[in-house]
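Heads up, one of the protein chains got dropped from this complex, but the rest are sitting where they should.
We call the chains A and B, going by the order they appear; numbering starts again at 1 in every chain.
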Amino acid sequence: MSMLSIRNVGKHFGGLQVLQDVSFEVPGGSIFGLIGPNGAGKTTVFNLVTGLLQASAGTIVFQGRDLAGEAPHLITRLGIARTFQNIRIFKEMTLLENVMVGMHHLVDYGPVALFFATPTCREAERRARERALELLSWVKLDHKALLTADNLSYGEQRKLEFARALATEPKLLLLDEPVAGMNPAEKDVLMDEIRNIRDRGYGVFLIEHDMRFVMGLCDRIAVLNFGRIIAEGAPEEIRNHPDVIEAYLGREDDAA
Amino acid sequence: MLEQQLVNALTLGSVYALFALGFTLVFGVLAVINLSHGAVFMVGSYAAALVVTHFEAPLWVGLLAAMVISGLIGLAIDVVILKRLRARKAPHLIPMIATIGVTIVITSAAQGLFGVEVQRFPEEMLPAGDFTVGDVHVRALELGIIAVSFLLMAVLFFALRRTQLGRALRAIAESPKAASLLGINVEGLFHLTSFTAAALGGVAGALISLNFNAITPFMGQPMLHKGIAVIILGGMGDIRGALIGGLFLGFAEVMSKAYISSQMGDAVAFGLLFLVLLIRPSGLFGRVLERKA
Partner (left out) sequence: MEGFSDFWSTYSTLIFTVGIHALLALSIWLTLACGLLSLANAAFMGIGAYTAALLTVNLGWPFPVVLAAGALAPVLVALTIGVPTLRLSGVYLAMATLAFGEVSRVIILNLDVTGGPEGLNGIPLVTEGWHIVLVLAVVGYGLARLRRSRVGRAFEAIKEDEVAARLMGINVDRHKLFAFTLGAGLAGLAGALNAHYTFFISPREYGFENAVDILTMTVLGGISSLIGPVLGATILTLLPELLRFLHDYRLAVNGVILILVVLFLPTGLWDSRRIRAWFAGRSQK
(Lines give C-alpha, C1' and ligand atoms only; values in the text may rest on other atoms or scores of the structure.)
Protein backbone atom coordinates (compact mmCIF):
# COMPACT_ATOMS: atom_id res chain seq x y z
CA MET A 1 0.00 0.00 0.00
CA SER A 2 1.60 3.21 -1.01
CA MET A 3 1.66 6.11 1.34
CA LEU A 4 1.57 8.87 -1.23
CA SER A 5 -0.05 8.53 -4.64
CA ILE A 6 0.57 11.09 -7.33
CA ARG A 7 -1.88 10.47 -10.16
CA ASN A 8 -1.89 12.32 -13.47
CA VAL A 9 -0.87 15.51 -11.79
CA GLY A 10 -0.43 18.58 -13.94
CA LYS A 11 0.46 22.14 -13.04
CA HIS A 12 0.60 25.25 -15.14
CA PHE A 13 1.41 28.86 -14.32
CA GLY A 14 -0.34 31.07 -16.82
CA GLY A 15 0.81 29.69 -20.15
CA LEU A 16 3.70 27.69 -18.78
CA GLN A 17 3.09 23.98 -18.27
CA VAL A 18 5.43 22.97 -15.46
CA LEU A 19 4.18 19.46 -14.80
CA GLN A 20 2.28 17.17 -17.11
CA ASP A 21 0.59 13.88 -16.39
CA VAL A 22 2.93 13.04 -13.52
CA SER A 23 2.21 9.74 -11.79
CA PHE A 24 4.15 7.70 -9.27
CA GLU A 25 3.65 5.96 -5.95
CA VAL A 26 5.70 6.55 -2.82
CA PRO A 27 5.60 3.48 -0.57
CA GLY A 28 5.64 3.77 3.19
CA GLY A 29 8.65 2.76 5.24
CA SER A 30 11.08 3.28 2.37
CA ILE A 31 13.25 5.90 0.77
CA PHE A 32 11.93 7.27 -2.50
CA GLY A 33 13.95 9.56 -4.72
CA LEU A 34 12.82 12.07 -7.36
CA ILE A 35 15.57 13.16 -9.67
CA GLY A 36 15.83 15.08 -12.89
CA PRO A 37 17.76 17.90 -14.52
CA ASN A 38 17.45 21.46 -13.20
CA GLY A 39 14.10 23.01 -13.88
CA ALA A 40 12.37 19.69 -14.40
CA GLY A 41 9.72 20.58 -11.86
CA LYS A 42 10.81 18.62 -8.79
CA THR A 43 10.34 21.35 -6.22
CA THR A 44 6.93 22.08 -7.76
CA VAL A 45 5.93 18.53 -6.91
CA PHE A 46 6.92 19.15 -3.30
CA ASN A 47 4.99 22.42 -3.27
CA LEU A 48 1.92 20.63 -4.53
CA VAL A 49 2.17 17.83 -2.00
CA THR A 50 2.59 20.24 0.93
CA GLY A 51 -0.31 22.39 -0.19
CA LEU A 52 1.65 25.54 -1.02
CA LEU A 53 0.33 25.21 -4.56
CA GLN A 54 -2.80 23.62 -5.96
CA ALA A 55 -2.57 21.15 -8.81
CA SER A 56 -4.17 22.15 -12.10
CA ALA A 57 -5.01 18.54 -12.85
CA GLY A 58 -4.83 15.11 -11.29
CA THR A 59 -4.98 13.98 -7.68
CA ILE A 60 -2.62 13.65 -4.78
CA VAL A 61 -3.64 11.08 -2.21
CA PHE A 62 -1.91 10.62 1.13
CA GLN A 63 -2.82 7.53 3.14
CA GLY A 64 -6.08 7.28 1.32
CA ARG A 65 -6.97 10.94 1.74
CA ASP A 66 -7.23 13.38 -1.16
CA LEU A 67 -5.13 16.45 -0.45
CA ALA A 68 -6.82 18.74 -2.96
CA GLY A 69 -7.63 22.16 -1.52
CA GLU A 70 -6.22 21.39 1.91
CA ALA A 71 -4.32 24.16 3.69
CA PRO A 72 -0.60 23.57 4.30
CA HIS A 73 -0.92 23.50 8.05
CA LEU A 74 -3.55 20.78 7.82
CA ILE A 75 -1.41 18.71 5.49
CA THR A 76 1.40 18.94 8.03
CA ARG A 77 -0.97 17.76 10.72
CA LEU A 78 -1.90 14.81 8.55
CA GLY A 79 1.71 13.72 8.67
CA ILE A 80 3.77 15.29 5.89
CA ALA A 81 6.83 17.32 6.87
CA ARG A 82 9.31 19.08 4.63
CA THR A 83 12.74 20.63 4.50
CA PHE A 84 13.77 23.29 1.99
CA GLN A 85 16.44 23.60 -0.62
CA ASN A 86 17.47 26.99 0.80
CA ILE A 87 17.15 26.28 4.49
CA ARG A 88 14.25 28.01 6.18
CA ILE A 89 14.94 27.80 9.85
CA PHE A 90 13.87 30.54 12.21
CA LYS A 91 17.14 32.38 12.60
CA GLU A 92 16.14 34.54 15.55
CA MET A 93 14.93 31.67 17.71
CA THR A 94 17.07 29.22 19.63
CA LEU A 95 17.54 25.69 18.37
CA LEU A 96 15.29 24.44 21.10
CA GLU A 97 12.57 26.89 20.17
CA ASN A 98 12.91 26.00 16.49
CA VAL A 99 12.26 22.35 17.22
CA MET A 100 9.50 23.15 19.68
CA VAL A 101 7.72 25.17 16.99
CA GLY A 102 7.61 21.96 15.01
CA MET A 103 5.64 20.42 17.83
CA HIS A 104 3.02 23.14 17.72
CA HIS A 105 0.04 21.01 16.82
CA LEU A 106 1.03 18.32 19.26
CA VAL A 107 1.28 20.51 22.34
CA ASP A 108 -2.27 20.93 23.35
CA TYR A 109 -3.61 23.34 25.90
CA GLY A 110 -6.21 26.05 25.82
CA PRO A 111 -5.94 29.76 26.60
CA VAL A 112 -7.30 29.41 30.11
CA ALA A 113 -4.77 26.75 31.03
CA LEU A 114 -2.11 28.92 29.45
CA PHE A 115 -3.07 32.04 31.39
CA PHE A 116 -3.19 30.34 34.74
CA ALA A 117 -0.12 28.20 34.10
CA THR A 118 -1.98 25.08 35.15
CA PRO A 119 -0.20 21.77 35.73
CA THR A 120 -1.60 20.50 32.40
CA CYS A 121 0.01 23.36 30.57
CA ARG A 122 3.31 23.08 32.39
CA GLU A 123 3.40 19.35 31.88
CA ALA A 124 2.72 19.71 28.16
CA GLU A 125 5.51 22.29 27.85
CA ARG A 126 7.91 20.10 29.79
CA ARG A 127 7.23 17.09 27.59
CA ALA A 128 7.62 19.21 24.48
CA ARG A 129 10.95 20.49 25.72
CA GLU A 130 12.18 16.98 26.46
CA ARG A 131 11.15 15.70 23.09
CA ALA A 132 12.81 18.65 21.40
CA LEU A 133 16.07 17.94 23.23
CA GLU A 134 15.77 14.31 22.25
CA LEU A 135 15.41 15.21 18.59
CA LEU A 136 18.33 17.59 18.83
CA SER A 137 20.45 14.81 20.28
CA TRP A 138 19.56 12.58 17.31
CA VAL A 139 21.24 15.13 15.07
CA LYS A 140 23.94 15.79 17.64
CA LEU A 141 23.03 19.39 18.24
CA ASP A 142 21.68 19.13 21.78
CA HIS A 143 24.77 20.82 23.22
CA LYS A 144 23.82 23.95 21.28
CA ALA A 145 20.15 23.86 22.20
CA LEU A 146 20.04 27.32 23.74
CA LEU A 147 22.04 29.09 21.05
CA THR A 148 20.28 31.26 18.51
CA ALA A 149 19.95 29.48 15.21
CA ASP A 150 21.90 32.02 13.19
CA ASN A 151 25.04 30.97 15.06
CA LEU A 152 25.08 27.63 13.30
CA SER A 153 27.21 26.56 10.39
CA TYR A 154 25.51 25.63 7.12
CA GLY A 155 25.67 21.91 7.82
CA GLU A 156 24.33 22.39 11.33
CA GLN A 157 21.45 24.47 10.03
CA ARG A 158 20.50 21.61 7.74
CA LYS A 159 20.53 19.22 10.65
CA LEU A 160 18.38 21.59 12.67
CA GLU A 161 15.84 21.77 9.88
CA PHE A 162 15.84 18.02 9.84
CA ALA A 163 15.19 17.78 13.57
CA ARG A 164 12.46 20.39 13.32
CA ALA A 165 10.74 18.48 10.53
CA LEU A 166 10.85 15.32 12.63
CA ALA A 167 9.29 17.24 15.51
CA THR A 168 6.03 17.49 13.61
CA GLU A 169 5.71 13.69 13.99
CA PRO A 170 5.42 13.08 10.27
CA LYS A 171 4.69 9.82 8.62
CA LEU A 172 6.35 11.03 5.44
CA LEU A 173 9.38 13.26 5.36
CA LEU A 174 10.00 15.36 2.24
CA LEU A 175 13.64 16.34 1.86
CA ASP A 176 14.48 18.97 -0.75
CA GLU A 177 18.14 18.58 -1.77
CA PRO A 178 19.30 17.52 1.68
CA VAL A 179 22.98 17.23 0.81
CA ALA A 180 23.47 20.40 -1.22
CA GLY A 181 26.68 22.05 -0.14
CA MET A 182 27.97 19.13 1.90
CA ASN A 183 31.32 17.38 1.52
CA PRO A 184 31.43 13.59 0.86
CA ALA A 185 32.02 12.72 4.50
CA GLU A 186 28.99 14.69 5.62
CA LYS A 187 26.92 13.12 2.86
CA ASP A 188 27.79 9.62 4.07
CA VAL A 189 26.78 10.56 7.60
CA LEU A 190 23.46 11.90 6.34
CA MET A 191 22.86 8.75 4.30
CA ASP A 192 23.17 6.71 7.48
CA GLU A 193 20.90 9.07 9.37
CA ILE A 194 18.23 8.83 6.69
CA ARG A 195 18.44 5.04 6.73
CA ASN A 196 17.99 5.28 10.50
CA ILE A 197 14.90 7.39 9.98
CA ARG A 198 13.47 4.86 7.57
CA ASP A 199 14.23 2.02 9.96
CA ARG A 200 12.35 3.84 12.68
CA GLY A 201 9.28 3.64 10.45
CA TYR A 202 9.18 7.03 8.74
CA GLY A 203 8.72 7.27 4.99
CA VAL A 204 11.26 9.39 3.15
CA PHE A 205 10.73 11.16 -0.16
CA LEU A 206 13.66 13.15 -1.39
CA ILE A 207 14.77 15.36 -4.26
CA GLU A 208 18.46 15.36 -5.07
CA HIS A 209 21.00 16.02 -7.79
CA ASP A 210 23.82 13.99 -6.34
CA MET A 211 23.60 10.67 -8.23
CA ARG A 212 25.88 8.67 -6.01
CA PHE A 213 23.84 9.74 -3.00
CA VAL A 214 20.54 8.90 -4.64
CA MET A 215 21.62 5.59 -6.12
CA GLY A 216 23.22 4.51 -2.88
CA LEU A 217 20.32 5.42 -0.67
CA CYS A 218 16.98 5.13 -2.40
CA ASP A 219 14.84 2.04 -2.60
CA ARG A 220 12.96 3.42 -5.59
CA ILE A 221 13.55 6.32 -7.91
CA ALA A 222 11.42 8.34 -10.31
CA VAL A 223 12.91 10.61 -12.97
CA LEU A 224 11.34 13.90 -14.00
CA ASN A 225 12.31 15.70 -17.19
CA PHE A 226 10.61 18.82 -18.57
CA GLY A 227 7.67 18.20 -16.29
CA ARG A 228 7.09 14.58 -17.26
CA ILE A 229 8.03 11.29 -15.62
CA ILE A 230 10.35 9.44 -17.96
CA ALA A 231 11.26 6.49 -15.76
CA GLU A 232 10.46 4.88 -12.42
CA GLY A 233 11.96 1.88 -10.70
CA ALA A 234 14.82 0.49 -8.65
CA PRO A 235 18.22 2.22 -8.81
CA GLU A 236 19.75 -0.38 -11.17
CA GLU A 237 16.92 0.05 -13.67
CA ILE A 238 17.23 3.79 -13.57
CA ARG A 239 20.99 3.80 -13.85
CA ASN A 240 20.87 1.95 -17.16
CA HIS A 241 17.67 3.47 -18.54
CA PRO A 242 18.33 4.99 -21.99
CA ASP A 243 15.89 7.89 -21.58
CA VAL A 244 17.44 8.84 -18.28
CA ILE A 245 20.95 8.77 -19.68
CA GLU A 246 19.85 10.93 -22.57
CA ALA A 247 18.16 13.44 -20.30
CA TYR A 248 21.38 13.82 -18.38
CA LEU A 249 23.61 13.86 -21.45
CA GLY A 250 26.13 16.60 -21.07
CA ARG A 251 25.20 17.09 -17.46
CA GLU A 252 28.01 14.97 -16.02
CA ASP A 253 28.69 17.63 -13.43
CA ASP A 254 25.54 16.47 -11.65
CA ALA A 255 26.75 12.90 -11.26
CA ALA A 256 29.38 13.96 -8.73
CA MET B 1 -25.01 72.33 -12.97
CA LEU B 2 -23.78 68.84 -13.61
CA GLU B 3 -21.32 70.13 -16.14
CA GLN B 4 -20.04 72.52 -13.55
CA GLN B 5 -19.45 69.68 -11.16
CA LEU B 6 -17.66 67.79 -13.91
CA VAL B 7 -15.25 70.63 -14.35
CA ASN B 8 -14.61 70.69 -10.61
CA ALA B 9 -14.14 66.95 -10.69
CA LEU B 10 -11.70 67.10 -13.56
CA THR B 11 -9.68 69.81 -11.85
CA LEU B 12 -9.51 67.94 -8.60
CA GLY B 13 -9.08 64.56 -10.24
CA SER B 14 -6.20 65.62 -12.45
CA VAL B 15 -4.25 66.90 -9.46
CA TYR B 16 -5.06 63.77 -7.49
CA ALA B 17 -3.73 61.76 -10.39
CA LEU B 18 -0.57 63.83 -10.53
CA PHE B 19 0.01 63.34 -6.82
CA ALA B 20 -0.72 59.65 -7.00
CA LEU B 21 1.67 59.24 -9.91
CA GLY B 22 4.54 60.43 -7.79
CA PHE B 23 3.50 58.09 -5.03
CA THR B 24 3.15 55.10 -7.26
CA LEU B 25 6.42 55.86 -9.04
CA VAL B 26 8.31 55.48 -5.80
CA PHE B 27 6.44 52.33 -4.99
CA GLY B 28 6.99 50.80 -8.38
CA VAL B 29 10.68 51.59 -8.70
CA LEU B 30 11.91 51.66 -5.10
CA ALA B 31 9.30 49.30 -3.64
CA VAL B 32 8.76 51.75 -0.81
CA ILE B 33 5.53 53.24 0.46
CA ASN B 34 6.72 56.80 0.89
CA LEU B 35 4.46 58.30 3.51
CA SER B 36 6.35 61.59 3.31
CA HIS B 37 4.72 62.27 -0.05
CA GLY B 38 2.05 64.30 1.72
CA ALA B 39 4.70 66.41 3.40
CA VAL B 40 6.46 67.30 0.13
CA PHE B 41 3.03 68.14 -1.27
CA MET B 42 2.59 70.67 1.50
CA VAL B 43 6.14 72.01 1.07
CA GLY B 44 5.43 72.54 -2.63
CA SER B 45 2.47 74.72 -1.77
CA TYR B 46 4.48 76.88 0.59
CA ALA B 47 7.36 77.10 -1.85
CA ALA B 48 5.10 78.32 -4.65
CA ALA B 49 3.32 80.79 -2.41
CA LEU B 50 6.54 82.19 -1.00
CA VAL B 51 8.17 82.63 -4.38
CA VAL B 52 5.11 84.31 -5.81
CA THR B 53 4.51 86.51 -2.81
CA HIS B 54 7.99 87.53 -1.73
CA PHE B 55 9.80 87.58 -5.03
CA GLU B 56 6.73 88.68 -6.98
CA ALA B 57 7.56 86.08 -9.54
CA PRO B 58 5.02 84.89 -12.07
CA LEU B 59 2.96 81.85 -11.24
CA TRP B 60 4.84 79.47 -13.46
CA VAL B 61 8.03 80.27 -11.59
CA GLY B 62 6.19 79.42 -8.41
CA LEU B 63 5.23 76.07 -9.82
CA LEU B 64 8.79 75.44 -10.88
CA ALA B 65 10.02 76.35 -7.42
CA ALA B 66 7.53 73.91 -5.96
CA MET B 67 8.89 71.15 -8.14
CA VAL B 68 12.52 71.89 -7.45
CA ILE B 69 12.27 72.36 -3.71
CA SER B 70 10.03 69.37 -3.12
CA GLY B 71 12.15 67.35 -5.49
CA LEU B 72 15.27 68.17 -3.52
CA ILE B 73 13.61 67.10 -0.31
CA GLY B 74 12.59 63.85 -1.91
CA LEU B 75 16.14 63.35 -3.08
CA ALA B 76 17.52 64.11 0.36
CA ILE B 77 15.21 61.55 1.93
CA ASP B 78 16.44 58.95 -0.50
CA VAL B 79 20.12 59.71 -0.09
CA VAL B 80 20.15 60.09 3.68
CA ILE B 81 17.61 57.52 4.77
CA LEU B 82 16.33 55.17 2.11
CA LYS B 83 19.73 54.39 0.69
CA ARG B 84 20.96 53.23 4.09
CA LEU B 85 17.93 51.04 4.53
CA ARG B 86 18.45 49.53 1.09
CA ALA B 87 22.01 48.65 1.98
CA ARG B 88 20.71 46.89 5.04
CA LYS B 89 18.02 45.09 3.05
CA ALA B 90 15.46 46.20 5.62
CA PRO B 91 12.01 44.63 5.34
CA HIS B 92 9.28 46.61 3.57
CA LEU B 93 7.69 48.16 6.61
CA ILE B 94 10.86 49.78 7.91
CA PRO B 95 11.31 52.43 5.19
CA MET B 96 7.65 53.22 5.52
CA ILE B 97 8.04 53.89 9.22
CA ALA B 98 11.08 56.05 8.53
CA THR B 99 9.09 58.18 6.09
CA ILE B 100 6.44 58.64 8.76
CA GLY B 101 9.17 60.12 10.91
CA VAL B 102 10.19 62.44 8.08
CA THR B 103 6.61 63.63 7.70
CA ILE B 104 6.41 64.50 11.37
CA VAL B 105 9.64 66.49 11.20
CA ILE B 106 8.67 68.40 8.06
CA THR B 107 5.15 69.14 9.27
CA SER B 108 6.41 70.29 12.61
CA ALA B 109 9.02 72.49 10.98
CA ALA B 110 6.37 74.06 8.74
CA GLN B 111 4.18 74.63 11.75
CA GLY B 112 7.01 76.34 13.55
CA LEU B 113 8.11 78.42 10.58
CA PHE B 114 4.79 79.45 9.13
CA GLY B 115 2.32 79.08 11.94
CA VAL B 116 -0.97 77.28 11.70
CA GLU B 117 -3.06 80.00 10.13
CA VAL B 118 -4.17 79.55 6.57
CA GLN B 119 -1.85 81.17 4.07
CA ARG B 120 -3.06 82.40 0.74
CA PHE B 121 -1.76 83.52 -2.60
CA PRO B 122 -2.11 87.21 -3.23
CA GLU B 123 -5.28 87.76 -5.24
CA GLU B 124 -3.60 89.65 -8.02
CA MET B 125 -1.22 86.80 -8.78
CA LEU B 126 -3.99 84.35 -9.53
CA PRO B 127 -5.05 84.04 -13.14
CA ALA B 128 -8.23 85.96 -13.53
CA GLY B 129 -11.05 85.56 -15.91
CA ASP B 130 -13.18 82.73 -16.93
CA PHE B 131 -14.65 81.14 -19.99
CA THR B 132 -18.24 80.31 -20.55
CA VAL B 133 -19.05 77.38 -22.76
CA GLY B 134 -22.81 76.95 -22.94
CA ASP B 135 -23.93 76.70 -19.32
CA VAL B 136 -20.52 75.88 -18.04
CA HIS B 137 -18.44 78.44 -16.28
CA VAL B 138 -14.79 77.52 -16.28
CA ARG B 139 -12.30 79.62 -14.41
CA ALA B 140 -9.04 80.30 -16.17
CA LEU B 141 -7.42 78.97 -13.04
CA GLU B 142 -9.14 75.62 -13.34
CA LEU B 143 -8.24 75.36 -16.97
CA GLY B 144 -4.65 76.14 -16.11
CA ILE B 145 -4.54 73.48 -13.40
CA ILE B 146 -6.01 70.85 -15.66
CA ALA B 147 -3.60 71.82 -18.43
CA VAL B 148 -0.51 71.75 -16.24
CA SER B 149 -1.47 68.45 -14.63
CA PHE B 150 -2.12 66.71 -17.88
CA LEU B 151 0.97 68.18 -19.46
CA LEU B 152 3.19 66.88 -16.68
CA MET B 153 1.50 63.52 -16.77
CA ALA B 154 1.89 63.31 -20.51
CA VAL B 155 5.59 64.04 -20.22
CA LEU B 156 5.92 61.36 -17.59
CA PHE B 157 4.04 58.79 -19.62
CA PHE B 158 6.10 59.56 -22.66
CA ALA B 159 9.33 59.30 -20.71
CA LEU B 160 8.37 55.97 -19.22
CA ARG B 161 7.07 54.39 -22.37
CA ARG B 162 9.25 55.79 -25.11
CA THR B 163 12.66 56.59 -23.76
CA GLN B 164 15.66 54.56 -22.75
CA LEU B 165 15.39 56.05 -19.30
CA GLY B 166 11.84 54.86 -18.98
CA ARG B 167 12.80 51.39 -20.07
CA ALA B 168 15.54 51.34 -17.49
CA LEU B 169 13.07 52.36 -14.79
CA ARG B 170 10.66 49.66 -15.81
CA ALA B 171 13.48 47.14 -15.73
CA ILE B 172 14.32 48.17 -12.19
CA ALA B 173 10.67 47.89 -11.22
CA GLU B 174 10.77 44.28 -12.39
CA SER B 175 14.00 43.36 -10.72
CA PRO B 176 16.73 45.70 -9.50
CA LYS B 177 19.33 42.97 -9.46
CA ALA B 178 18.71 41.99 -13.06
CA ALA B 179 18.68 45.63 -14.05
CA SER B 180 22.08 46.29 -12.50
CA LEU B 181 23.46 43.23 -14.26
CA LEU B 182 22.36 44.87 -17.49
CA GLY B 183 24.58 47.82 -16.63
CA ILE B 184 21.81 50.10 -15.46
CA ASN B 185 22.84 52.61 -12.79
CA VAL B 186 20.24 51.48 -10.31
CA GLU B 187 21.24 53.72 -7.39
CA GLY B 188 21.36 56.77 -9.62
CA LEU B 189 17.92 56.02 -10.97
CA PHE B 190 16.58 55.49 -7.47
CA HIS B 191 17.76 59.02 -6.69
CA LEU B 192 16.23 60.39 -9.86
CA THR B 193 12.93 58.69 -9.19
CA SER B 194 12.79 60.04 -5.65
CA PHE B 195 13.46 63.53 -6.93
CA THR B 196 10.91 63.32 -9.72
CA ALA B 197 8.19 61.79 -7.58
CA ALA B 198 8.59 64.43 -4.90
CA ALA B 199 8.65 67.13 -7.55
CA LEU B 200 5.32 65.86 -8.87
CA GLY B 201 3.96 65.84 -5.33
CA GLY B 202 5.18 69.37 -4.79
CA VAL B 203 3.65 70.79 -7.93
CA ALA B 204 0.41 68.96 -7.11
CA GLY B 205 0.46 70.77 -3.80
CA ALA B 206 0.98 74.11 -5.48
CA LEU B 207 -1.87 73.43 -7.91
CA ILE B 208 -4.32 72.34 -5.21
CA SER B 209 -3.47 75.29 -3.03
CA LEU B 210 -4.13 77.57 -6.01
CA ASN B 211 -7.47 75.91 -6.59
CA PHE B 212 -8.68 76.40 -3.05
CA ASN B 213 -6.37 79.29 -2.25
CA ALA B 214 -5.52 77.84 1.13
CA ILE B 215 -2.25 76.55 2.55
CA THR B 216 -1.71 75.06 6.00
CA PRO B 217 1.01 72.85 7.44
CA PHE B 218 -1.55 70.09 7.86
CA MET B 219 -2.76 69.85 4.29
CA GLY B 220 -0.39 67.02 3.54
CA GLN B 221 -2.02 64.36 5.67
CA PRO B 222 -5.49 64.22 4.13
CA MET B 223 -3.90 64.38 0.70
CA LEU B 224 -1.62 61.49 1.56
CA HIS B 225 -4.59 59.44 2.58
CA LYS B 226 -6.28 60.22 -0.70
CA GLY B 227 -3.11 59.31 -2.54
CA ILE B 228 -3.12 55.95 -0.80
CA ALA B 229 -6.74 55.48 -1.72
CA VAL B 230 -5.95 56.26 -5.34
CA ILE B 231 -3.07 53.92 -5.75
CA ILE B 232 -4.84 51.09 -4.06
CA LEU B 233 -7.88 51.68 -6.24
CA GLY B 234 -5.76 51.87 -9.33
CA GLY B 235 -3.28 49.24 -8.35
CA MET B 236 -0.04 49.87 -6.59
CA GLY B 237 2.90 50.49 -8.86
CA ASP B 238 0.75 50.99 -11.91
CA ILE B 239 0.95 54.28 -13.78
CA ARG B 240 -2.33 53.98 -15.65
CA GLY B 241 -3.98 52.99 -12.41
CA ALA B 242 -2.79 56.16 -10.72
CA LEU B 243 -4.19 58.29 -13.52
CA ILE B 244 -7.55 56.57 -13.71
CA GLY B 245 -7.78 56.14 -9.96
CA GLY B 246 -7.03 59.80 -9.41
CA LEU B 247 -9.66 60.98 -11.86
CA PHE B 248 -12.13 58.52 -10.44
CA LEU B 249 -11.56 59.69 -6.90
CA GLY B 250 -11.92 63.31 -7.97
CA PHE B 251 -15.24 62.52 -9.55
CA ALA B 252 -16.47 60.43 -6.64
CA GLU B 253 -15.54 63.09 -4.14
CA VAL B 254 -17.06 66.01 -6.01
CA MET B 255 -20.23 64.08 -6.79
CA SER B 256 -20.75 62.95 -3.21
CA LYS B 257 -20.08 66.42 -1.90
CA ALA B 258 -22.55 67.88 -4.36
CA TYR B 259 -25.30 65.31 -4.23
CA ILE B 260 -25.02 63.54 -0.89
CA SER B 261 -23.42 65.66 1.78
CA SER B 262 -20.33 67.77 2.03
CA GLN B 263 -18.86 65.80 4.90
CA MET B 264 -19.16 62.46 3.24
CA GLY B 265 -16.64 63.37 0.58
CA ASP B 266 -13.72 62.11 2.63
CA ALA B 267 -15.54 59.09 3.91
CA VAL B 268 -16.26 58.10 0.34
CA ALA B 269 -12.60 57.89 -0.49
CA PHE B 270 -11.85 55.63 2.41
CA GLY B 271 -14.97 53.60 2.14
CA LEU B 272 -14.15 52.85 -1.48
CA LEU B 273 -10.57 52.12 -0.58
CA PHE B 274 -11.58 49.71 2.08
CA LEU B 275 -13.99 47.89 -0.20
CA VAL B 276 -11.37 47.57 -2.89
CA LEU B 277 -8.89 46.18 -0.43
CA LEU B 278 -11.34 43.57 0.66
CA ILE B 279 -12.52 42.53 -2.76
CA ARG B 280 -9.58 43.08 -5.02
CA PRO B 281 -6.52 44.19 -3.12
CA SER B 282 -4.42 44.45 -6.22
CA GLY B 283 -6.68 47.23 -7.45
CA LEU B 284 -7.82 47.75 -11.02
CA PHE B 285 -4.48 47.22 -12.67
CA GLY B 286 -2.43 46.09 -9.77
CA ARG B 287 0.73 44.15 -9.67
CA VAL B 288 1.77 41.71 -7.01
CA LEU B 289 3.70 43.25 -4.14
CA GLU B 290 6.45 40.67 -3.97
CA ARG B 291 8.87 41.19 -6.76
CA LYS B 292 12.03 39.32 -7.58
CA ALA B 293 15.09 40.63 -5.83
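Quick notes on this structure:
The rule is short, and it goes like this: a contact is a pair of C-beta atoms (placed from the backbone, for glycine too) under 8 Å apart; a residue touches a chain by one contact, two chains touch by 3 or more.
Here the structure is a predicted model, which is why all the values come from computation and not from measurement.
Of the candidate positions B:5, B:53, B:175 or B:221, contact with the hidden chain is made by B:221. Only one residue from B:103, B:119 or B:209 touches the chain missing from this view: B:103. One chain is missing from the display, and on subunit A it is touched by residues 50, 52, 71-73, 76-77, 81-82, 84, 88-93, 97, 100-105, 107, 109, 114-115, 117, 121, 125, 128, 148, 164, 168. Although one chain is not shown, part of subunit B still touches it, namely residues 33, 81, 84-85, 88, 90-94, 96-98, 100-109, 111-112, 221, 225, 228-229, 232, 236, 263-264, 266-267, 270-271, 273-274, 277-278, 281, 289-290.
Rule of thumb we're sticking to: only the chains that are shown with their structure count from here on.
In this assembly, the C-alpha centroid of subunit A lies 49 Å from the C-alpha centroid of subunit B.
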